[in-house]
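Reading through the structure tokens given below for one structure.
What you see is the complex with one protein chain gone and the rest in place.
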Amino acid sequence: MQAETKTTVDQTSGASGAPVSVLRFSGDISSTSKDSLLGAWQSVHDGPVLLDFTKVDYINSSGIALIIQMLMEADKTGRKVAAFGLTPHFQKVFTMVGIAKYAGLYKDEPTAAASL
Amino acid sequence: MQAETKTTVDQTSGASGAPVSVLRFSGDISSTSKDSLLGAWQSVHDGPVLLDFTKVDYINSSGIALIIQMLMEADKTGRKVAAFGLTPHFQKVFTMVGIAKYAGLYKDEPTAAASL
Amino acid sequence: MIPTAGTSVEVRLPSRLGFEKVAMGTAASVAQLMGFPPDRIEDLKTAVAEACINAIEHGNRLNEKLSVGVILSATADGLEVKVVDNGTGMEKQPPKPDIDRKIHGEEDPRGMGMFLIQALVDEAEWVHDSKGKGSYVRLVIRLDKDSEFDKESK
Partner (left out) sequence: MIPTAGTSVEVRLPSRLGFEKVAMGTAASVAQLMGFPPDRIEDLKTAVAEACINAIEHGNRLNEKLSVGVILSATADGLEVKVVDNGTGMEKQPPKPDIDRKIHGEEDPRGMGMFLIQALVDEAEWVHDSKGKGSYVRLVIRLDKDSEFDKESK
């Protein structure tokens, strides 16, 4: 009943030219997204990570909990995370719940990559 | 309860450089649009007319009936009419009800103006 | 992605012009959830809007004390929508609108709602009140069908 989450994993480079992994989500981020989101997270190697929300239509509180789980993993292993492509509404929501404290929120990929 | 229709009247020039009136609609085209649509039609002078639907959100069958009333007036006085800015869905609907027979439907203003 | 056949959503609207847009929003969300393509969702929205306008205007005669019911049900192969009013329905269907007659003033410029409904959906049936339970129009759009193909096969 819920739109599937697709997550693809890409590679780009950060400010210093060091490699950065990019997780690109599409569809919904909700309770059914667990395997897609956490599976993709586990598949990426060391180093900083970018989260691309450009093609996400819907995020609910269960989806936000999954993003927090990714940030827990990142925090444990000392990896930097930045996000981009969120609508102004979800930038506000991510700030309200405190995610912005653990992941920089940027308007586009170059700005987000430059922060890492 | 229904969004108001705003109609502004503009002037451009057709294929031969002759003056063309442009009626630009915005909001809804429904039963409450009568005064706005027919009032604007009455205010324009002789010559061909362009109908701009770019900023229209919603058109229902009562609104289509008002457009047909404008085309009746145009037919009586031998004036050419062309429309642009309709979504693919409303291009289909206008074709289904036969409006396309009395008003050319074009994707943008230059193409529509060039047809007059 | 398709809800189990039998799953249904109901909406109740006041009999006031403009509220057909609420039914459009609900119908669009259900159709999206079921995986209908965007062009079919547009067809459905227009058909549902016209059915609600008729229920508000002709069925309930703009009496705001009466409400219009919209029941959206997933079937095995598509979506069925019933739009219910408190009127007695129609005796017979109006003639197909004729644009030439309209332009030449030989026919009312109105009278296109039912034609549009039939042209945009895969099935449309008007059922008139028999035992005071309300009249309704029943619309069906199917998931597997291509809209153009379907229109030609009618």
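Order of writing sets the labels: A, B and C. Residues in every chain begin at 1.
Heads up, the rule we're going with is that contacts are C-beta pairs under 8 Å (C-beta built on N, C-alpha and C of every residue); 3 or more make two chains touch, one makes a residue touch a chain.
No experiment lies behind these values; they were computed from the predicted model shown.
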So which of A:13, A:31 or A:54 would be touching the chain we can't see? A:31
Across the whole complex, the chain not displayed is touched by chain A residues 1-2, 30-32, 58, 60-62, 64-66, 68-69, 71-72, 75, 87-89, 93, 96-99, 101-102
So which bits of chain C touch the chain we can't see? 3, 7-14, 16, 18-19, 21-22, 24-26, 28-30, 32-33, 64
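Here is the rule we use: only the chains that are shown with their structure count from here on.
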Would you pick out the residues of chain A that each touch at least 2 other chains? none
